[in-house]
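All protein chains but one are shown at their positions in the complex.
Order of writing sets the labels: A and B. Residues in every chain begin at 1.
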Amino acid sequence: MNAALLRRAALLVWTLLVFTFIFAPIVSTIVFSFNADRFPSLPWCGFSLQWYEAVFADASVQRGLVNSLIVAAATSVIATFLGFAAAYVDYRYRFFGKAAYTAIVALPPTVPVVILGVAMLTFEGRIGLSGTLTGVTVGHVVLAAPFAMALVRMRLADLDPDIERAAWNLGATPWSTIVGVVIPFCLPAILASIFLTAAVSFDEFMIAWFVSGVNETLPVRVLAMLQGQVSPRINAIGALVFAVSMTLVVAAQILLGRNSRRSKEPQQ
Amino acid sequence: MNEFDDKITDFRALLHPLNRRRFMQGASALAGAAAIGASAVPEPAYAQDKVLNLLSWPGHGDPAFVKPFEEKYGCKVVAKEYVGGEPMLALMNQSPPGTFDVVLADAEYIGMLAQGGLIDKMDPADYPLADYWPEFQKFGPHWVNESLYSVLIRFGYLGIAYRTDVLSEKDVESYKVLWDDKIKGKLGFFDWYLPTMGCLSLYDGNKAPFDISAEAFDKLKKTLFSLKPQASGFYSMADQFSMLTNGTAAAIPGVGDWVVLLLQKNGVPVSATVPKEGGIQWTESMSIVSSSTKKDLAKAFIQYASSPEGQARSAILPSYWASIPNKKGWDLLIKDHPAEAKALRHTFDARNVMDEYKEGKIHIRQTPVKQSIEEWNDVWSEFKSM
Partner (left out) sequence: MSDAQSTQTLPSASPVTSSARATRLRFAAFWGLPPLVWQLAFFVVPLGFLVAMTFWSVKSFRLTPDATLANWTFILNAGFFRNAYIYTFWLAGLTALLASLIAFPAAYTLAFRLQPATRRFLIFMLVVPFFTSYPVRIYSTQIFFSPQGIINAALHPLGLGPISVLNSPTGTVIGYLVLTLPLVVLLQTFALMNVPKTLIEAAHNLGCGRLRTILTVIVPSARIGLVVAATFAFVLAFGDYVAPLYLGGSKPPTLSILIADQVKSGNHWPRASVVAVIMILTLVAVMSTMLALAYGRRGAKP
């Protein structure tokens, strides 16, 4: 009995330590963003909002934020469309080369972003896309579409394929079926994927670093600041980015949560 | 000067070996797909008139420096930052024409930019060069074929930066200290081949540190490689500040006041010196980009940067401090920021940075003369991964 208690306690303590390791940097980013001292060190030098003021006054950060939001919005729409389409094709059809088809769509996240960045830049440089927000968006869609596909595909797994086939056989056109049945059924996953892909794009820094040129996105600005000068402004930006991303993720989570609850209720 | 001079005629061709238009036709299928994205993404709004696009080392777009200019001309200064001359060349070459209006580059790259037709000739009468210290009134690297291509904005000396609680002033009289046991595993490096190898070349006894024979180059390689056991790491610009502050690095060769002055102000026990073997001078100079569509604004910006006010403000940029060549800028700095002027040794009544310059210990930084940039870079890559 005692040994069991001890084991349980040890496991809980270990889990706590792992979570501490994971979350310490995030917490300290937020904490140090309010620190008055410029070169981060202990002891704490007093509470200050000066870095937030500096961030809001910094035109390059504002531009980065606007660029990031534009890219994230465009990425989320395109990637979600492509992800939905790929998931639907995977769900509905069987054809020669399907494994290759899904692989091509799903593989980008397994390629190191440094390599994607180099490849994108050299390629886009040749078709005149490098240095534009369009170029960044194109790269982000490549990276984000697989996430959208995964979300939608998971949802489609709960949709009985026979429903659609039955509708087709009863004379409904594929278009009316997908609009009337499939899309409404997938709506929570589609919305979740819009938020999730936006968050993926909003945090992506490597492809954007190579491709963005003068049109820096916010994470690229952060990376440039990390290289260029020591400033707790980085912490302030980190905390703000965290807030934006978390809003997107929580929104996605709520939608998905509602989604899974609704799909389970009828069965219970 | 070196092997680039006659080979490169147009830098813009560097990354566009294929005719772009022809390629676009071939890739029309791709372009069609891209159009889905293109139509959805508006290009940024600041490609408009009242924006000055600056390509520079970090920190030059700081409001502390550009604000008076922005207010006077009702415009915005947008800076794209780079670290190291080669990335600057790459950005100048890869960016579509019209991307930048002003480039702030190190003097040793001005020749290449001028030869590549990337920057414009300037009229010396437009700028207050007469107010500059005589040494900088006709600064060699800025003149190509008797024409001015760039205006000096800031400069500084590179020797050794060190923590004063680890090394004494006496210790750092010679570069020999780099091999000292006291800083074993605590010797940091600025991750750029040029300044570090330049200082070590001086230690090797080369009179012209960048113009060295194959033998001397071999010896320089050995000198550099023998420092490996001392190394603590290779740092970006910002990391040097943090590593000196937290003590991970006790000394960094090939850097100078630009790193330590800011830290001193924050109470970190660091200092910088030019050892007896000599030091390297770095310079930051501004030029008008040839493809700019706002050349008047670009000219006005460089006029501002070289004016007393612009000079005094740029001396104490929040990202890193530096010396300024305009004597009237010194006056203003002494008046408005006496403590900073003293720290920068920008005073007329004591030994100042110009006295150090006159002693002949300072060598202007160049790109390698007898070897290619690539060869020096490869040595640096090898050193890093030893």
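Brief remarks follow.
One rule holds in what follows: a contact is a pair of C-beta atoms (placed from the backbone, for glycine too) under 8 Å apart; a residue touches a chain by one contact, two chains touch by 3 or more.
None of the values given here were measured: they were computed from a predicted structure.
Partners of the chain left out, restricted to shown chains and counted across the full complex, are A, B.
From the options B:P87, B:G205 or B:G267, the residue with contact to the unseen chain in the full assembly is B:P87.
If you put the hidden chain back, the residue from A:V77, A:A150, A:I237 or A:L255 that touches it is A:I237.
Within subunit A, the residues in touch with the undisplayed chain are 7-8, 11-12, 14-15, 18-19, 21-26, 28-29, 32, 40-42, 81-83, 85-86, 88-95, 101, 104-105, 107-108, 110-116, 118-120, 122-124, 126, 138-139, 141-142, 145, 149, 161-162, 164-165, 168-169, 173-175, 178, 199, 202-203, 205-206, 219, 222-223, 226, 234-235, 237-238, 241-242, 245-246, 248-249, 253. Residue-level contact of subunit B with the missing chain is found at 3-4, 7-8, 11, 13-15, 17-18, 29-30, 33-34, 84, 86-87, 89-90, 93, 188, 191, 193, 231-236, 239, 242-243, 246-248, 372-374, 377, 380-382, 384-386.
Everything below uses one rule, namely that only the chains that are shown with their structure count from here on.
For the pair subunit A and subunit B, the distance between mean C-alpha positions equals 37 Å.
On the subunit A side of its complex with subunit B, the touching residues are 37-41, 57-60, 63, 66-67, 70-71, 74, 77-78, 125-134, 137-138, 141, 213-216, 224-230. Residues of subunit B that touch subunit A in their complex: 15-16, 18, 20, 23-24, 27, 30-31, 34, 36-38, 40-44, 46, 53, 57-59, 61, 63, 76, 78-81, 83, 91, 94-96, 99-100, 236-239, 241-242, 245-246, 263, 266, 268, 318-320.
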